[in-house]
Structures are given as C-alpha cells and as structure tokens.
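Note that one protein chain of the assembly has been removed; the remaining protein chains are unaltered in position.
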Amino acid sequence: MKTRRAMFRSKGGVHPASRKRATNAMPVEFMPLSKVLFVSMVQHMGAPARPVVKKGDAVMRGQVLGEAGGYVSAPVHAPTSGKVIAISERPTQAGLPAACVEIEPDGEDRWDAARQPGPDWKTMEAKALVERIVAAGIVGMGGAGFPTHVKLSPPAGKTIDTLIINGAECEPYLTADQRLMVEAAQSIWTGVQIVRQILGARRLVMAIEDNKPDAIQAMSAAMEGTDAELVVLKTEYPQGAEKQLIYAVTGREVPSGGLPMAVGALVENVGTCAAIYDAIVEGRPLTERIVTVTGAMVRTPKNLRARIGTPLADLVAFCGGMVGLPGKIICGGPMMGLAQGSLEAAVTKTTSGVVLLPHQAVQQFSSMPCISCGRCVSACPMRLMPNTLGEMIEAEDNEGAEGLNVMDCIECGSCAYECPAHRPLVQHMRQAKAEITKQRLKKATAAKG
Amino acid sequence: MNEPVEKTLPIAAKEPTWLASSSPHAHSGDSVRKIMLTVIIALMPALAAAGIFFGWDALRLTGVCIVSCVAAEAATRKLMRRDKGIGDLSAVVTGLLLAFNLPPALPSWMAVVGSIVAIVIAKQFYGGLGYNPFNPALIGRVLLLISFPVAMTTWGPWQILSPAAGVDAITTATPLGLVKTTLGTGQPLPFVFDGDTILQFFMGAKNGCIGEVSVLALLIGGMYLLWRRCISWQVPVFYIGTVAVFATILWLADPTHNYNPLFHILTGGLVLGAFFMATDMVTTPVTKTGLMFFGIGCGVLTMVIRKWGGYPEGVSFAILIMNAFTPLLNRMTRPRVFGHGQKKKQA
Amino acid sequence: MPFDIIDPTIIMGGVGLSCGILLGVAARFLTVTVNPRIEALTALLPGVNCGACGLPGCSEYARALIMHGAKVNLCKPGGPKTMRQIAVFLGVEPVTMERQVALVLCGGDDKTAIRKFCYNGIADCAAAALVGGGDKACGYGCLGLGSCARICPTEAIEITHARLAVIHPELCIGCGQCVKACPKKIIQLVPESRTIHVLCRSKDRGNVVKKNCSIGCIGCTLCTKAAGNAIKMEGALAVVDYTQPLENEEAITKCPQHTIIKRSGRKEVPA
Partner (left out) sequence: MRFYKELIKGLWTENPIFRLVLGMCPALAITTSVMNAIGMGLAATFVLICSNIAIAAVHNIVPSKVRIPCYIVIIATFVTVVDLLMNAYLHELHKSLGIFIPLIVVNCIILGRAEAFASKNGVWLSIADGIGMGIGFTLSLIVVSAIREILGNATLLGYAVGHYQVALLMVLPPGGFLTLGCLLALMNHIQAGMARRSGHAYVPPPTLDCRHCAICKWGE
C-alpha cells in the first residue's frame, strides 16, 4: 500500500466550516427500535419499489417488502420483525407523497430464515455476486442512492480500470462515513475487495480528506500489505462529488452527461462497501445505516446505527431532544441536504444525517440583484457561470440556460454559498433543470409517437 | 398587477416556526453590505492623505458627495417605489469615489450635481445596484468634466513641480496636464523626474484630484482589499503592468519627450483607478481571464489617451470604455465547462 | 430658365416610369398568393393568440380551419359567438359549445389552511413545489405564489392577500394556460354556466384534511346525497361531475366544512 496526496486539484470549490467536531469522536450507538417504522418505497434513484406485502402480514427482518420496480431500482426489506399495519401514502424527505409500508415491530427482531451467509466470496463468479447485491437492495449510500448493481454491471466492452472508494465526506457536520471507517475498516475493506473482484479493476484507490486523520489511520491499517493506494485529499467542498473525486484522483474528466465508466473509473461510497460486505459475507440485506444526528439544536449530537424507516423525530428524541425550536431541519448535510417541513419523514438508505440548525445560523435571504462579483464563477466546480444562469432562468430563458450547460450543474451549492447577494442560485438551477428535463421527455415521446 | 413585488419571498414574521428553502443551507456569511464596508475602510487612508494635503476642501467635498449620494439614492428609491433602502452602503462608496475624483477647489454645488448624476442617472435609471453598466462615480466625474471643464481642471496650490518652469505656470496644472501643454507648444519636458520628485509623487505632494494624489495611501487600501478578497489581483496588476510596459516602450523610443514609466504610474488617477474603480464588481467581468483582458484594455486606453488624446488624463475614460466591453468579455472568457470540449464528443 | 426645369422633369419622369414598370412586373410575377379566405377568417377570430386551440396563434387556426378542416369549436376565448361566425363563414353546421372558464379548486388561504414551514426562496409555485413539496401543510393546496397569474394573458387571476389564487370568471377566456402552469394541478376548466363547485382537491383522509385546513373536503358524503348524481366521491374527496345537471343548492348548505361554494358567472359568492 502506498499513501500519497491527491495530484490534481479541480478548480472551484469552497471551504465551509466543517463543524464535524461535535460527533467525529462519538462512537456509533445503536438506535433502539421505534414504535412504528415507516419504510418508504422510494429510497433510491430510478423506479419506485412495488409493495409485495399486505396489511396485517407478519414480516421477518430482511424479508422483502417491496420488489424492484425496474432495472434501475432496488428492493426494500423489512428492517425488523413485526406486523404490517398499513400501506399508506406518506411524504418522503423531498416532500412528495410516495407509497410507504408501516411496520409495528414485535421487539424480537428475528431474521428471515431464508437469509444465510453465502459461500466464500473469493470463489464466487462476478455475476453471482452482483445478483446477491441486487437481492440485498444495495444503493449508493453517499446520498444520490443510485442502485449499486447498475454501476457494477458495465456494458460489454467497457472496462473499468480504476476503482475509487469515496471516504471524502466533504459535507459539513456529517461524520457517519468517518465513524464507519474508524470502527469498521475491516468490513469496508472486505467489501472493497468484493467490488474489485466483480469489476476486475487494476487500480484501487481509497480517497479520504485530510481532516479525518483517524479514518486515514484505520483504513491504512486495514489496507496494509496490499497494492491499493490511499489518496489523501485536501479538505475542500465538493471534493466528494463523483466527478470531482475522479478528477482529483486520476486527472480524468468525466464527459458531460456521461457516467464515470466513460473514463474507466467507478466510485463507491465507503458505506456502500460496508453494506456489500454485510450482504455477501453475512448474508444480510440492507436494513440499517449510520445516521449523524447533529446541529446546535440537538442536545447530545450522536452517530446512530438506525433502522431504515425510523422516524426522524425518534432519532432526535434519542439524542436528548431539541434544545429549542430549530431554525431549519435538514436531512443530509447543509450543502446539499433537503430542508424538512417536519420531523415526520423517516430514515432511508440515503439518509446520512439529520442536522438541526438554530435560527441564527439560518440564512434568511431576501435576495438582491447580482452584483457580478464573480465569486460563484470561481467557486463552481463544474466551471459554469451561475450568475448568468441565474439571471437567465429568472427571465425564464430556459433554452439559453441549457445552451450554457445548466444541465451539467451538480447542485453542490458552492455558488449560493459564496453569493454575497444571497441569490437562490441552486434553486434557479433546479427549477431550470426540472423544466428542461420535462421538455426533453416531451420531445422524446413526441419523436416516438 | 398581480405580480409579486419581490422576486424572492422575504420571511414571514409570524407563525411556522422553522424555515425551509432550497439547498445550500450554509452560507459564507459575506454580504454586499460587508463588501461595501470593506471598500469604505480601504479608502480611509486615501481620505486621510487627502485631508493632510488639501485640508478642509477635501473633507468638504467628501462630505458633500457622500451626503448627496445617499440622499439621492434614498429619494430615487422611494420615488421609484423600490423597497430596499440604502443599507447596502453602495451609495456611500459611490460618494467617496466620486469625491476622490474631484479637484479640491470645486464648488460644492457641482459636487452635488455630480453625485445626483452618478446615483440617479448612472445607477438607479438602469435599475439600481447590480444593473448599472457603467461605474456611477466615473459617470458623475466625466459628466462634470464635460459640463464644467474649467472648474474641473482648476487644481490646488502645489508649486513643487519645477522651479525652472515658473511658478505661475504650474500652480494650476497636474503633472500630466503640465506635460501635455508643454509638449503641445513644442517645448522640452518641463521638469526633471528624479529621485526626489518620485518620492514626492509617491507620497502625494502633487496636484490632482483629492483622492488620487497619495499613491502610498492608495496602495495601503488596495492591499487591504486584496487581503480581504474583495478585489482580484488581475485588474490592478494587468492595468498598471500594461501602463508600465506601454510607457517603457515610449520612453525607450523617445526619452526626450517621454518620462520614464514610473511617472505614468505615480501621476494621475492610475492607482486609484486600478485598485478602486476598475475593480468595481458590477461593471467589470466575472471571470479571471476577463478581468485580465479588462486590465490590459484599461492600460492601453489610458496610455493612448494620455499620449495622443485631447485630455491629459485618461483613466476615467479608459475604465468607462472598458465597462462597455464587460458583457463581451464575459461572453468571450466563459470557462470551459467540466467534462466539455476536451475531446470532440458526438452529440 | 424654363428649360432648366424641363430637363430634370423628363429625367425624373423617366426614372419614375421605369421604376413603375419594374414594380408592375414584380407585382405580376413575384407575387405571393395568399388565400383571401384565411385573412378574412383571421379577422373573425379574437386575435389574442392564446394557443388554446392547440395552434400557434389565430392566423394558424384560420389556416387550419380552411386548409385542414379543423373543428370550428376550438377557439375558447371567442366562445359560441365566434364558433357560430366561423360556421357561417365556412358554411358548416354549428356545433354545441359552452364557454369554459378556469377555476382554482382550492379554498385554503392563510386564514383557513396552515403552513408547515416558512418558505424562503424564489416566488414561483414550480420552484416552491421543489422544496419539500411546498409550504402548505396540505400537499394538494394552492401555494399562492402566482405562477398562474403571471402566465394569464388577460390578468384574470388574482393572488389574494392571504396568498390564494382566485380566478375572475368575467375576465377568463378559458385558454387553459394556468391549468398547465399549476404545479399542484388544482386549476380546472369548468363550464361557465355552472355555479356550484367543490373547492378542494385533497385526496387525504378526513382527519388529515381537518388538521391541515379548516375548509377542506373531509369526505363526509353529505353533499352527494343532496346533489344526486352531480357530486361523486373519489376516495375521500367529493368531485363535481360537470356532465350532470346541478341546480340544487342544498349541497352548499349541507357541507359542514364550507368547501362547496356558489360562483356565478360574474362573481364569487361564498355560501
């Protein structure tokens, strides 16, 4: 194993205060079972899962509640044993209603008997491994929730020579991945090797930001004596974004609109690797994840190992409740997370944290006209011109925005973070992207019909 | 009629306890007001220098300009029913910069006229802060210069430029003006530009607009701005650098009719312009490359006007002309978007 | 002296004559034939170019009528009057057509419906709907940020001070732009003559609706009994079936939530 600094530095990026100190030394605690678990069928990118249980069914932990709704989709499993009390429509973290299986735990937490640890993974075919990953419902746990098996099945002719394991965790406040690396370095490492075996990647890179020395130490101990590289990244947001990470490690730019495999690279989050270990070696589907509950309004911030479906309110209550009324509740980190209207939503496979910000830390912008300071242009890791795009979209010129590559925006929020006029630049981009996607779909169906 | 007055919603004071908005939920904490405050602080050394060299006149003009700029801004905003007030401090900055571009003996009412022109015509008529294509303070100055050419070229009391040229001839001229008029009559260069003069010019003992004389004070302010990341280094470096290169070429070609490049850097409004006027965020390009070209363009135009133009000083005109090129520079220097154009990709 | 005038006169006359001949030739050989009937028919149309007919503007509709035999009842702003004129012009049988006006099927404003959080962002419904589904506690309610009002060609939509979109039927031309613009899909085109409407689109169960909004439909079904066939239940929501006649105003008084209102052609009268 060799350790080195990242050789490439992508342009742009910002340096928000990391605020990880509240939880980065807190060992992960087990979150007790809630009274009711709300397991959403929309926990990943792609088609929603289809519920396959009925009201009143008794389920075991690890039993399939919803099967994959398509190729780009993933099944959802029961987080514990108990009874299905309802199949309802509940708002997701994004606020849009989606099907949801409500489970009342029986407290025994019995595993589904059908789940058995598999044979030694080293002897298994790549195809069989991917099948087990599909069955375990594993999706990218960094935040986007892209079904992992899709990534692991490159089309024929595409070779992936570089596998990058993402331990950057550049979002402020969140420490879930960091704690996982410290506490479960060995299982992450086993998961990584499984992925490598599936892909046959020549080069294996573990990328961690330099503000996590404990994680770097733990991972290098686990990786000792192998040919993998450990790349220490300079702390910068959004270093952990897929395209930026690939650039920082290999110097290759993923082409616009393309997937990382276009440049022969693949990025897996450390959490995903740990889940792959669980699925292949332990035979457990994905039913829990580590969630950082933090922010100034949480009494005792903690890293929790919580079941999928645990209501956010229970997580906060387990951390001693709120100190006062928060100014903002965020699912995920403060740069890309989703603001919540309530604590009703539940943990999903992609919930990396719950952040409760106090009123004084919340930017209550009343935006001003752009003063062309150019900070967003310098900050944009995709090298877009957010100022021009924002003004275009405000004038409802979506076509012009498309011409200036608004679709390449990764919504990292660096522009709006820097903007002294407090312009809602990311919201503008989102609006335009949603509108353009709609138009493109329309055009595609028109062309077909 | 039904259109919401605001482009974005302000916070409702009452009811729901917490807020939701699109990400990001963190902010650098910088604001337009803070940037303007930084610029004001950075201008303080130059104001102090102006006070030392021109005394009461400097303070009078500065006060008049700031007060009338702020008043004009408040009045126009109210009249135009625009909601946001003068809290962003941009009017104060405009007032300060305008005052710094006026000669010390200018009557106060002319300063008021200039302030009103700067705020009302150059700024609010275009839509207010952020929409003005030209630097308001410079528009104010240029309008005054065109309207009242005599008052705007009547300078202060300094008599140090050259004992040889006769006191009367130089009391009412800036070094640049003196050079232009002297060379225009076919005479040789009017004074010797050597160590002592350089030091005096650097410290500020010369005729000129109240804020532009002390290069030292301006440099202190400029360094502060650079340190606070309020301006990027491209503009001042390329602006002054271009002037230096241009002046060196002229000087090497014909040393009998041109001073050495330091003369061009230390006289006129170059340093004030390069650090405070050509770096105005609103009217300059947003990309670093754009700023570089902006600086070079300003430098070339300044020297062209100084050498061959009708006016002895060209900083104001150069910056205003380059302001007009800002949208073009923004267009031309768009960065290559990540993942685009490395290899020609099929659509 | 007089001869000085004659020369230029001849020259100018000659130039004028030759130009005239040129123009005449051009008019004869380069002329673009326009079907005069299309022009005449365009003149009959209201000329608001709203696109409600599905064609990009009135002249295109006129062209479609004559060249492709488009239906005569597509012009919504013109209503029955224009339809009859077109029918007479084209010599075809007029069809029955009633003018349609848009209606916002939500009555929950700031006084009656609660908001779950303070929304801070772009004042546009589509943008707000992307942030946690909008700030109304009711996921189906009007966000009141005026995306419909901005797109309305006749400024018929008013956003009340309590942030609710209200359509003035007397100004509405029924073009349907607002129906497309609303991210919550709560604007519907209804026949102008109808006066009784259920102002709610919430599919939530009654207890949820009650928590979120004091005038939402709770699915008590009292109105369906009063209105016969004209009001039907769709899950927990009462929906007016505009194909069935409904004159009986009993439903309005029966509704415990005051969700059902009477809106005349001219103005809205709360029950």
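The chains carry the letters A, B and C, assigned in the order they are written, with residues numbered from 1 in each.
Just so it is clear, a contact is a pair of C-beta atoms (placed from the backbone, for glycine too) under 8 Å apart; a residue touches a chain by one contact, two chains touch by 3 or more.
Just so we're clear, the structure is a prediction, and the values are computed from it rather than from any experiment.
Of the chains on view, those touched by the hidden chain across the whole complex are B, C. Among B:I121, B:A137 or B:I231, the one in contact with the hidden chain is B:I121. Annotation: of B:G29, B:G55, B:G87 or B:P149, B:P149 touches the absent chain (contact as defined above).
Among C:I10, C:L23 or C:M67, only C:L23 touches the chain left out of the display.
Where chain C meets the omitted chain, the residues involved are 16, 19-20, 23, 27.
Chain B residues in contact with the hidden partner, per the touch definition given at the top, are 1, 3, 5, 7, 79-82, 110, 113, 121, 124-128, 131, 143, 146-149, 151.
By our rule, only the chains that are shown with their structure count from here on.
Of all chains, the one whose Cα centroid sits at the greatest distance from that of chain A is B. Centre-to-centre separation of chain A and chain B, using mean CA positions: 48 Å.
Centre-to-centre, using mean CA coordinates, chain A is 43 Å away from chain C. Computed from the mean C-alpha positions, the centre of chain B lies at a distance of 53 Å from the centre of chain C.
Residue positions 116-117, 120-122, 127, 130-132, 135 of chain C each touch two or more of the other chains.
Shown for chain A are the residues in touch with two or more other chains, namely 338-341, 364-365, 394, 424, 427, 430. Residues of chain B that touch chain C in their complex: 1-4, 6-9, 11-12, 15-22. Chain A contributes residues 89, 91, 94-97, 338-342, 364-365, 394, 424, 427-428, 430-431, 434-435 to its touches with chain C in the complex. Those residues of chain C that touch chain B in the shared complex are 114-123, 127, 130-132, 135, 145-146, 149-150, 155, 157-159.
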